[in-house]
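Missing here is one protein chain; the remaining ones are kept as they sit in the complex.
== chain A ==
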């Protein structure tokens, strides 16, 4: 795995703001609750983010599973968060993701990709990654990654990944769900509680999660899907521990306007990432002259960056790709006036502008924000009548842009598991039926979490032999085309 680009799956906050009243220890509910008899569903998905929506669209798009009775619960208003049809191409959300070709293929297969606002999607063909301490550099593009003397195959991809606003992805998935129909959507509805059902004379629902909603409805779930973000109430209900740590880093995001469309023009877009000891800074291309920023740094520096005037913030972003780490350290100690200070220092720092992202000219108002970086992994993705997808199962360092793609991979795998269970008459909520989902996804996600964590640690080192070694490694990979191709293939989500 090479260092890949940041996504901004900036899902620092859970997509659904629940009132958490879930009981960790399952308790049987007797006559305590006087609510109506719960309505029985095959799949109840809590959370209308990209992973949950992708799963539901997959279930409804397939003849094998579209007979399932399915509900979606989302705390926020799904309609209000939709991307407007006439949205301006001069303005982009600061929550963007880098979708791998594998994720895009999945979205195509479930019929959602044709609903995206294509003019707001930016494929990129090249990545430039370098070490902020030693300047060792690696570039990724499919042309330099090929094996020498073997002619390029016509079907060989040229696109590394696609930059897309998260709102664009979810809007496309919602449009697809509306087109397919058959999903009971409870939007702007919170989950009040999740409890296990009761054993009556006729039915033993003691293994079934009963979800009580803020609108007074109760749903019984054959399979309860937790697509409800890093603080997943569904995971809490299932009693599945999630382990990990905080990086003591924040990701600063912003939507930026550049002085041009990039050195490769509109047809050859380039993504840039520089590893600084405080964390990587990435500039990812959007349509036209727009770009999105993800800058991982300490919480203190993030606070300073967010407090700066637009001009000083723009100067700091330009400086972060150009000046030395010593200069940057000093600049973060100033409360203002970075613009002038940087202008003077840049005069004395020789740079090759064509190897750097084009200069930022302005920052879109109201888009500078930050979120804490965490690493979390649930002990398992499945329990009896429970499955976790996306951030509910894992939270990853954004340096490789894999968070949202992992969620899409989860959704596709869970769909396959459910589909096989339905066609062979298995109870889709049974732990036996769900086993294959956990087997397929856990190890793969765990490996990706580990790689990104190690990269973060490797590049946090400012001096000493490690800097030399990592630079040597980067240069070695850069020099060997097929090796680079292997890394790029893995990063693209393919085999």
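Everything that follows uses one rule, which is that contacts are C-beta pairs under 8 Å (C-beta built on N, C-alpha and C of every residue); 3 or more make two chains touch, one makes a residue touch a chain; residues count from 1.
In this section, contacts and distances are computed from a predicted model.
> Match the chain absent from this complex view to the correct UniProt protein name in "Ubiquinone biosynthesis O-methyltransferase, mitochondrial", "NEDD8-activating enzyme E1 regulatory subunit", "Sterol-4-alpha-carboxylate 3-dehydrogenase ERG26, decarboxylating" or "Serine/threonine-protein phosphatase".
"Ubiquinone biosynthesis O-methyltransferase, mitochondrial"
> Can you tell me which of A:40, A:356 or A:369 touches the chain that was removed from the display?
Checking the options A:40, A:356 or A:369, the one contacting the hidden chain is A:40.
> Out of A:89, A:203 or A:303, point to the residue that touches the absent chain in the complete complex.
Among A:89, A:203 or A:303, only A:203 touches the chain that is not shown.
> Which of A:67, A:366 or A:468 touches the chain that is not shown?
A:67
> Which of these, A:62, A:426 or A:460, touches the one chain of the complex that we don't see?
Hidden-chain contact among the options goes to A:426.
> Please identify, in ascending order, the residues of chain A that touch the omitted chain?
40, 67, 202-208, 222, 420, 423-427, 430-432
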